[in-house]
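One protein chain omitted, others in place.
What follows is subunit A.
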Amino acid sequence: MAKKYGMIHDNNLCIGCQACSIACRSENEIPESVYRLQVWVKEEEYPNGTIGYEYHRQSCVQCENTPCVGVCPTKASHITEEGIVLVDVDLCVGCLYCVAACPYQARYVHPVTKAPDKCTFCHDTRLARGEEPACVTVCPTDALIFGDLNDPKSKINQALSSRVTYREKEKLGTNPKMFIVPNHKGGINS
């Protein structure tokens, strides 16, 4: 069976240090004005009166039911057998339907190619070399877990079976492959 890649972002372990964001920039040569990945840190007041920080990973969530692919008139936006959503620059006509369709605001227009671009789980760089995505390899507190959802023994499946996770905007039915472990301080114990 083909691999199906997914990722977990653990809000408890994330410290908002932006190591992932910089590693992504470095590995994928992202121009300065845009980004594939950032971590947004937000102050939160919890029901028990304490305050803390929530960490939101802002990047492509690699939907299975992909609004961006569905609206693409030229099949430039496509999904690989391994479940990674990519853009073929040569096929792109720059209509930006995909940018508008993405409910996660994950796409940007590359200032040089003028085609939409986004997180690819380091498809062309890291995965091609048999390595994990750059963000995963650098994370100082191991807040990111990457792996094959089709392999029952993979680290990601082990983590998914032992922790409470959710996905952003699940009700849209996009079926993202980016899972989030919520902050324990938010009142959910996993």
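Following the convention adopted for this analysis, a residue touches a chain if its C-beta (ideal position, glycine included) is under 8 Å from a C-beta of that chain, and two chains touch if they have at least 3 such contacts; residues count from 1.
Basically, contacts and distances are computed from a predicted model.
Candidate names were "Thiosulfate reductase PhsA", "3-methyl-2-oxobutanoate dehydrogenase (2-methylpropanoyl-transferring)", "FAD dependent oxidoreductase" or "Cytochrome d ubiquinol oxidase subunit II", and the UniProt protein name of the unshown chain is "Thiosulfate reductase PhsA".
Interface note for the absent chain: among A:C17, A:I79 or A:A159, the touching residue is A:C17. Within the complete assembly, A:T137 is the residue of A:Q58, A:T74 or A:T137 that touches the hidden chain. By the touch definition given at the top, subunit A reaches the unshown chain through residues 12-13, 15-19, 21-23, 25-27, 29, 32, 43, 45, 50-53, 137-142, 185.
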